[in-house]
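Heads up, one of the protein chains got dropped from this complex, but the rest are sitting where they should.
Showing subunit A:
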Amino acid sequence: MIGKESTAGRAVKFTFLGVWLLFTVFPLYWITVTSLKAPGDIFRFPLAYWPERFSLENYSGLFGTADFGTYLTNSLIVSTVAGATATAISMLSAYVLARFEFRTKSALLMAALVTQMIPSFIALGPLYLLMTDLRLVDNRLGLILVYVAVCIPFCTVMLRGFFENIPDALEEAAMIDGLSRFAALFRVLLPVMRPGIIAAFIFNFVNCWNELFLSVTLMNSDSNKTVPTALNGFISSFNIDWGSMSAAAVLTILPTMFLFAFASRHIVQGLTSGAVKG
């Protein structure tokens, strides 16, 4: 590795790392503390950096007056199904883009890149009309189909990076042994690709979980709302109930944070191999 570290250098380094860690974690700490205060204590001076009385009132309100459990379930179903479907479909396209040369390949990659530049608002109106024709407005299946399409381009590029890191010889050997290309992909390549597939799935899941504008447009009845749509409903009223909002934020952030912590190494690998080579 690079030379020796001086004591002063180490001091600067760890100070910087410490300050950055504080800056990263503090907002999350603060929203959690707020959510655990009794509603009246949130608006009281001096601000309490540690709740004097812990209270779950903000949380119980979410499941009593609001129907946050339903929103969480909807988000969970939509994100899991869409994330898994998009990963499976992207696997096939990523495999082709990594292993074959053909004339339309760069056009396809360009088409994937262009999807990243399109503001989703340009498509909302026509998408709503399309979903009306398909009778899929305010329907979880409808949102899932749209999310699958949203996830595919980036997921394909990401998985393509993974495929390119695996030597061709692996599936060639399997095909010489008599497996079809499809069978070689499933029986030989996929087990090797597992970290990449997990990373891609988590990435898709988090993207769907966090998506706001499409779900606001397509899901209007209360029983079909996803979490971001519900949060958007909380702020469109002029006075924000910061207690409920903090509790809702914590409940929304926690699942994805667990997933990211669990798979952060895979995600780092996936992002870098995908994006750098894309």
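Definition applied: a contact is a pair of C-beta atoms (placed from the backbone, for glycine too) under 8 Å apart; a residue touches a chain by one contact, two chains touch by 3 or more; residues count from 1.
By our rule, contacts and distances are computed from a predicted model.
Taking the options "Sugar ABC transporter permease", "Tryptophan synthase beta chain", "Glycine cleavage system H protein" or "Hydrogenase expression/formation protein HypE" in turn, only "Sugar ABC transporter permease" matches the UniProt protein name of the chain that is not displayed. Within the complete assembly, A:K13 is the residue of A:K13, A:R53 or A:R187 that touches the hidden chain.
The residue touching the chain not shown here, chosen from A:A38, A:L76, A:L124 or A:L190, is A:L124. Contact between subunit A and the absent chain runs through residues 1-3, 5, 13, 16-17, 20-21, 23-25, 27-28, 30-31, 34, 42-43, 46-47, 89-90, 92-93, 95-96, 98-103, 108, 110-119, 121-127, 129-130, 145-146, 148-150, 152-153, 156, 164, 168, 171-172, 175-176, 178, 180-181, 206, 209-213, 228, 231-232, 235, 242, 245-246, 249, 252-253, 256-257, 259-261, 264-265, 267-269, 271-272, 275-276, 278.
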